[in-house]
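Reviewing the structure listed below.
The complex appears here without one of its protein chains, the remainder shown in place.
== chain A ==
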Amino acid sequence: MNSQPLLPRWEHFEHEADIGIRGIAPTLEQAFEQAAIAMTAAVTNLDLVSPSKVISISCEASDNDMLLASWINELVYEMSTQGVLFNRFEVIIDEDTLSAIAYGEAVDPQKHQPAVEIKGATLTELRVYQQADGTWVAQCVVDV
């Protein structure tokens, strides 16, 4: 009667003016990766992005909630200054430090039809927690 092992996944949740991003996964790291994928999905169709460019990112914060906000803000910064969209991530979290590799490609308005520019992570609905079944959830609202 074993249930299927949970696969990492992402979803959006409703916010009146902006967009909620949520990653759900067996590990904390994967939940952070999925939240980042949810953010890209708010901008463009994920299938349109090819993971040809690689960028390293690291950040730290005193707790998991603020670490998620920092992670998202670091990605927003890279997206903005490098002009890239990411669709694949490898995250390692060691206590209060996150290091990651993000894969993506340069924004091509024709190809990606980017709908919105993410301004930053808000503290609205910002929560990182482990559910009763052991899976991790990492979520926040991003301002667009």
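Note that in this section contacts are C-beta pairs under 8 Å (C-beta built on N, C-alpha and C of every residue); 3 or more make two chains touch, one makes a residue touch a chain; residues count from 1.
The definition used in the following text is that contacts and distances are computed from a predicted model.
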item	value
Per UniProt, the name of the complex member that is left out, chosen from "ATP-binding cassette domain-containing protein", "Branched-chain amino acid ABC transporter permease", "CHASE2 domain-containing sensor protein" or "tRNA-splicing ligase RtcB"	"tRNA-splicing ligase RtcB"
Which of A:73, A:99 or A:135 contacts the chain that the document leaves out	A:73
Residues belonging to chain A that touch the chain removed from view	12, 14-19, 42-44, 61-62, 66, 69-70, 73, 76-77, 80-81, 83, 107, 109-110, 113-117, 119-124, 126, 141, 143-144
